[in-house]
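One chain of protein is taken out of this complex; the other chains stay put.
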Amino acid sequence: MTLLKVHKLVRHFPVSRGFGSSAIVRAVDGVDLEIAPGETLAIVGESGCGKSSLARCVAGLDTATSGKVEVEGTDSADMLTADPMRFRRSIQMVFQDPYSSVNPRRRIGEIIGDGLRLHKLVPRAQRAERVRELLEQVGLAADYADRYPHELSGGQRQRVSIARALAVNPRLIVCDEPVSALDVSVQAQVMNLLVRLQRDHGVAYLFISHDLALVRHIAHKVAVMYLGQVVESGDAAIFDQGFLHPYAQSLFDAAPRIGRPEGEEVELLEGDVPSPISPPSGCRFHTRCPQTIDRCKVEAPDLRPVAGRDVRCHRAEEMLARMMPPQAEAAFGTG
Amino acid sequence: MTSLLTVKSLCVGFPGKRGVLPAVEDLDFHIAPGETLAIVGESGSGKSTAALSIPGLLSRSSRPVVSGSVRFEGQEMLNMPDRKLARMRGPDVGMIFQDPSTSLNPVFTIGRQICEPLRTHMGLDARAAEARAIELLELVKVSAPEQRLAQYPHNLSGGMRQRVMIAIALACSPRLLIADEPTTALDVTVQAQVLRLISGLQKSLGMAVLLITHDLGVVWETADRVIVMYAGRKVEEGPVRRILSQPSHPYTEGLLRAARKEGRDGFLTEIPGVVPPPHQRPPGCAFEPRCARAIAACRAAVPAIRSTGPGQVAACIRAEEGQPA
Partner (left out) sequence: MSRSSDFLRRLFSSWTTALGAVLLFIIVVAAIFGPIVYTVDPFEMLGRPAQLPSARFPLGTDVSGRDILAGILNGARVSLIVGLAASLGATLIGIVIGALSGYFGGLIDDTLMRITDFFLTVPNFVLLLVIVSVFTSTIEVITLAIAFVSWPSVARLVRSEFASHASREYVHACRGLGMSHMEIMGRQILPNVMAPIIVVSSLMVASAILTEAGLSFLGLSDPDIVSWGYMIGVGRTVLRSAWWMAAIPGVMIVLAVLAINLVGEGLNDALNPRMRQR
């Protein structure tokens, strides 16, 4: 059974543009996702593509404009009215900013203990003991319980956030760029912690990142977003096979890579991401796409299955043919 | 080799509650004309402090204690009178910073901010400055440059603002461009554009670039030589291709593994522990507590910088025993 099912999720923000006129930011515009228990789905995209808005809707911190989120078969909006605490115990969230995501005025032990207290998970007398266990699970010494956040480094604060989420034994943790603000060496520590916790507790992750290389090792499935929509999604195998959507390809190629041969010319995208207030007509990527044809400008492509994954591009088959030598294609068995 | 910039035994400290805390210790390096030197290291390793002390931009209010020598074309820049320093900035040394939204003044138009250095340093009149400003914006590939002159920073995207910052830094054709994490705040697709722009300009204008970054991928794609800093000190230096294929310092090696996102069985290679803050640095090698190859001798004294390969130096007493990554 699926743990989380997101169906045609839309989140629009009305914004005023002065002089009484208003506009709509199409932050999330029809996203479908599915996560099985114990699985990691990575969402990757550049800033402003709607990752955090999506995450907040999934975590029940924001209400979708339309669409549906189902947790273990139950509509999350219904669950939030009928039994909010059950929903909170199912889904927790870890945030991006190690500084603002913990309350500077509270001790680490209190921060982690909040969940235990609110959900009455352990008797009061054993709370401190459980907090110590949680601290150990995330790789912090037990005496951190008495410290204040300002005594901790960024990586340690993220561990505290993870422990806070873990305290209520959630089935799913939404991780919104949990390591983006950390140094690379510390990033690896926190990523490994998440993987270890998943193997020990079977928790599922909705893992948000802007770094494809980072999620490559931990994701079971991946979805690339552009301007509020998923443009390509599939299981982790597509990291090895290569992406088909021109945007996903560019995102992959644009990341600086150690060891890239000197002569290798990478085709770079032109310009910036357009405003989500008035996304381009037709394919939302057509203004920057190196593969644009006339059809792209007028007809919006659907997310459709191509070669074992879903791609939102009119030219997906051509991209596939170009990517794979014929014999590999045969072995790959595309339909 | 002639040198454009020569830095010798640069030390920078900041007075704090526990006395002067060292941010940069005993740093030596040089940059040849037209060369790109990268300084790479994790946050707090002293990269920005080193870069800012070169053109004397360290904020006075933090009362930095600076010693050593920074020579630009043979001229000592430390202790240079402010007025003379200000005259060098622009024509000789240009700077761009990480956050383009804070380094541009929000209340002035783009045009005014580009024309300002052109008029003060190059003595251009208003019309000539404007013409040159349009040229510069074209150079950094800003679309519709004429219209941009009248716009304010908030009208531009992050990538566009960073291009404008580069245009301002290039206004007086500096011979050295210091770029402190110029793409850290940008998205990857925009980062790639800006990096390509900087390399392209460097080649066409023949200027030297001191590129500060925490990203070894950026180093690989843009720099000729690289300095790896850890806890305020240089731990390794050499040609980029050599250092990133055969690092001799264990820290460089760890950083490289982390940057490559090398993984096995779902786990990434990590460096255990954290960077020690300035007041808790161990007496010997600052990396010793995190180092898998540390021996007792590592705690005895700060390791001297030694040659470990062609053009490559490292501060590790066990450098020879290292395996290529």
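Just so it is clear, A and B label the chains in written order, and each chain counts residues from 1 on its own.
Note that in this section a residue touches a chain if its C-beta (ideal position, glycine included) is under 8 Å from a C-beta of that chain, and two chains touch if they have at least 3 such contacts.
Predicted model only: the values in this text are computed from it and were never measured.
K.L.:
Can you pull out the displayed chains that the omitted chain is in contact with?
P.N.:
The undisplayed chain, in the complete complex, is in contact with A.
K.L.:
Taking the entire complex into account, which one of A:K5, A:R56 or A:R315 touches the absent chain?
P.N.:
A:R56
K.L.:
Could you tell which one of A:D97, A:E133, A:D211 or A:D235 touches the chain left off the display?
P.N.:
A:D97
K.L.:
Would you write out the residues of subunit A that touch the absent chain, in ascending order?
P.N.:
56, 59-61, 84-85, 88, 91-93, 95-97, 100-106, 114-115, 118-119, 161, 164, 168
What we mean here is this: only the chains that are shown with their structure count from here on.
K.L.:
So the centre of each chain is just the mean of its C-alpha atoms; given that, what is the distance between subunit A and subunit B in Å?
P.N.:
31
K.L.:
Applying the document's contact rule, which stretches of subunit B touch subunit A when the two form their complex?
P.N.:
It comes out as residues 42-43, 143, 157-160, 187-193, 195-196, 214-218, 220-221, 244-245, 254-256, 258-261, 263, 266-272, 274-275.
K.L.:
What residues on subunit A touch subunit B, complex-wise?
P.N.:
Listed in rising order, the residues are 46-47, 153, 155-156, 183-189, 191-192, 195-196, 210-211, 213-214, 216-218, 250-251, 254-260, 266, 268-273.
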